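Right, subunit A next:
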Amino acid sequence: MSFEVGSALSIGAILFTVIIVAAMLIWVERRLLGLWQERLGPNRVGPFGLLQVVADMIKIFTKEDWVPPFADKFSFILAPPIIMVVILLSFSVIPFAPGVGVIDSDIGVLFVLAMASLGAYSVMLGGLSSNNKYALLGSLRAAAQMVSYEVFMGISLLGVVALAGSFNLREIVLSQSDGWFIIPQFVGFVIFLIAGIAESHRLPFDIPEAEQEIVAGYHTEYSGMKFGMFFVGEYLGVVLVSSLMVVLFFGGWLGPAFLPPIVWFVLKASFFIAFFVLLRAAIPRPRYDQLMNYGWLFLLPLSLLNLVLTGAYILWQEGL
Partner candidate 1 sequence: MAKISVDGIEYDVNPENNLLQECLSQGLDLPYFCWHPCMGSVGACRQCAVKQYRNEEDKKGTIVMACMTPASDGSIISINDQQATDFRSHVIESLMISHPHDCPVCEEGGECHLQDMTQMSGHNYRRYDFKKVTHRNQNLGPFIGHEMNRCIACYRCVRFYNDYAGGEDLAALGSHHHVYFGRHEEGVLENEFSGNLAEVCPTGVFTDKTFSAHYTRKWDLQTAPSICAGCGVGCNTAPGERYGTLRRVVNRYHHDINGYFICDRGRFGYDANSSKQRVGKALYRHGQEAEFKPLSSLEAKRQFAAMTGGDVIGIGSPRATLESNIALRDRVGVENFYAGFSDAQFDCLQEVLKSLREPGLYCPDVRQIERSDCVLVVNEDITNTSARLALAIRQAGRNAATDLANEARIPLWQDAAVRELAQNTRSPLIIVSPQGSRLDDVASATHLLQLDNQIHLLQAVAHAIDPDALKPTASNEVDEALSSSIAAQLCQAKNPCLVSGISAESPALVKACVNVAKALRAYRKHNSAEQNPVALCFAMPEANSLGMALLLETGGKPLRAALQRLASGSADAAIVMENDLSLRTSQTALAEAMAGGVPLIVMDQLHNRFNEQAQLLLPSSSVFEQHGTWINYEGRAQSSYQVFRPSEDILASYERLSALDPMQECGVSSELIMQEFARANDAFSALTQLRPPRVGISASLKSPRQSHRFSGRTAMHAQDHVHESQQEQDRASALAFSMEGVMLQKDSSLMASPWSPAWNSNQSISKFQQEINGELQQGSKGELLCVRQSTETAYDAISAKRDEKLTCFIISQLFGSDEISANAPAIQARSLGPYACIGQELALACGIRQHGLVDITTQTGRVQLPVIIRRQIAPNCIGIYPANEVDKYALLLGEITLQAVPDEDSHIASSRAMFDHLLIKDALAREA
Partner candidate 2 sequence: MFRLIKDTLGSQCVTLWRVFMHAFAKTDTVEYPDVQPQMAARWRGRIILSRDPDGEERCVACNLCAVACPVDCIALQKAEDEEGRWYPEFFRINFSRCIMCGFCEEACPTNAIQLTPDFEMAEYVRQDMVWEKEDLLINGTGKYHDYNFYRIAGKKIAGKDKGEARNEEAPVNVRSLLP
């Protein structure tokens, strides 16, 4: 069996690796938070506390999986797998390295955006079906937040697409061999970063689950592995957004030849994953209205401006 794009081996390896990485992020995040908060973090289970993940897994699998009697059972059970599935599906178009990937799609960018839109359904369904006021509030916030930020996410990517001249992610990477898009598309990167955080509702934009205000938001009523799926889904989102940033703005697997391409990809992605944790450690949550105002009144004009300028630049380059 060969290891190439679309082969069973490649698909299996990617699926396995992505899920393991997402799970390991539980430990990574806690250790990193510890590091930045001048404490130790989990270090008791296994070497450096690595087996903490295993312990957590055992715990979460053996917990009582309870469905509240007042919940809408079907959608309550349906909600958590949706987020897992859509994010895992998004990984199928990510080019990890030459020959490593699931499909080589010409509409890769659009596919990712489409899947991200589907992710909103998971959160909304979870919150609505819980039949709980906190969950409802959380899901309302989540819906508004995700729908809004998808807009800027898409627009911010258009600059990259325009420069590369393709929606194919693999081609976008290859077109960066002369220089990463971070340089011409810095504004686009910043907007994508912010929108990415909001899409994966990570801190500081975890407004849908803001513990201090609405208990745990849309997953208030969830427990056991259903909660685990939301949880892992969030980490998968972190990995996905990090990978996308690497692919779109930091040249994907490209890098000096002394390291294999996949290692370059992993290193770059790890940097962004760590950056996500740093954001959590450093920045407090804005108010809900601040988040929405910021999006519509600042990011939207800025991203449109970015698109216009990029288009103008391209036209100028081509000499009209």
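One rule holds in what follows: contacts are C-beta pairs under 8 Å (C-beta built on N, C-alpha and C of every residue); 3 or more make two chains touch, one makes a residue touch a chain; residues count from 1.
Selection rule, in plain terms: all candidates are chains of the complex that A comes from, given by their letters.
Since we're looking at a predicted model, the values are computed, not measured.
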{"item": "Which of 1 or 2 touches subunit A - same complex, any copy", "value": "2"}
{"item": "Candidate 2 partner contacts - residues on subunit A that touch it in the complex", "value": "34-40, 43, 190, 278-279, 281-283, 294, 298"}
